[in-house]
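Up next, chain A:
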Amino acid sequence: MAVAALRPEERPALAVAVVLHLALVALLLVQPRSRENFPIPERMSVSLADDVALEATGPVLSQNAQVAVAPTIAEEIAPPAPPAEPAKPAPPVAKPLVKPAPAPAVSTRPQTKPQARPQATPAPPKPVTKPGGGSRLGSNFLDGAESGSVDANAPVPASQIGASEKASLAQAIARQLKPRWSSPQGVDAELLVTVLSFNLNPDGTLAGKPQVVSQSGITDGNRPQAGRHAELAVRAVELAAPFDLPAKYYNAWKRVSAFRFDRKLSQ
Partner candidate 1 sequence: MNRSLATAALVAAALSMSACQSKAPETLPPQPASPTAPAQSAGPEPGSYAHFKSVLGERDVIYFDTDRFNIDSQDAAALQAQAQWLLQYAGTRATIEGHCDERGTRDYNLALGERRANSAKNYLVSLGVPAERISTISYGKERPVALGSNEGSWARNRRAVTITVN
Partner candidate 2 sequence: MKKLIFALFMASAAPLVAQTEVAGTAGGGDAAASSPATAEDDGGLTGSVSDEKAWQDLGIAIPGFSTDADRGTAASAGGTAALGKEVARVITADLRNNGLFLPVGPDALPQPTYPDITAPAWQTWAGRNADMLVQGYVNAAPNGTLTIGCYLYDVQLQSELVRGGWTLQPADWRRGAHKCADLVYSRLSGESPFFDSKIAYIAETGPKDNRTKQLAIMDSDGANHRFITTGQATALTPRYSPDYQSIVYLSYLNGNPRIYIYDIAAATQKLVTQSENPTFAPRWSPDGKSILYSMAVNGNTDIYRVSANGGPSTRLTDTPGIDVGGSYSPDGTKIVFESDRSGSQQVYVMNADGTNQRRISFFGGRAATPEWSPRGDQIAFTHMVGNFRIATMNPDGRGLTYLTNSWQDEAPTWAPNGRIVQFFRTERNSGKTSLWQLDLTGRNLRRLRTPVDASDPAWGPVLP
């Protein structure tokens, strides 16, 4: 009855509508089953350092940077003025070719760059109107911006090395150990933990043999693997040496007193 009640022009329209609806349903049902396997991203390890050091442990800036004197534009030409008030933190920003001096090595860059930047930004003082002068290079222009008396790469005394630097150093050591460190297989083997201590020479090589400080997580099931676990941890340290660590912070990493080796089941 309902079909009969349709006007003639509605019938083909109805048919087309039904066909299109079925096509849509089919399309939704017959989705391509291929779910792309998203590559699991590499674990990124983030270390948090809560403590704040009593002394500023930022990069050491050259106090006596020698720079060119910028010309000032004004109506009148001033007489040659003696080179005065060196613009202090401007040079690190003005010379992008020279990496900001205070970033000593690759590993500490993420931590120290944010500290270099805030100190660089309050920089350029806007020169007030002075009598303009011709451009003039300072007499020691050729010495460069770095000819300060403070050596940026001198070893920092241990007391001045703060928590964030230590965290970064520990991270660097862990990163170099990780490809060498494999825990032994066994029942409950993932419960075993070995803590080692070792000393390093200034060039990153091992001084002496790593010592086992303690072991934990030993159960009846994994007791046979405990000795092997410690041996493999020592082996990982011996294979990872020489370590690539910044000489500047040698006083912090010359002795590693407690490094923990364990196994985390991933994903």
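On how the list was made: all candidates are chains of the complex that A comes from, given by their letters.
Just so it is clear, a contact is a pair of C-beta atoms (placed from the backbone, for glycine too) under 8 Å apart; a residue touches a chain by one contact, two chains touch by 3 or more; residues count from 1.
Quantities reported herein were computed from a predicted structural model and do not represent experimental measurements.
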Single touching candidate for chain A, where 1 or 2 all sit in one complex: 2
Chain A residues touching candidate 2 - in the complex, by the definition given at the top: 43-51, 158, 163, 166-167, 169-171, 173-174, 177-178, 181-187, 193, 195, 197, 213-214, 216, 220-221, 224-228, 235-236, 238-239, 252-253, 255-266
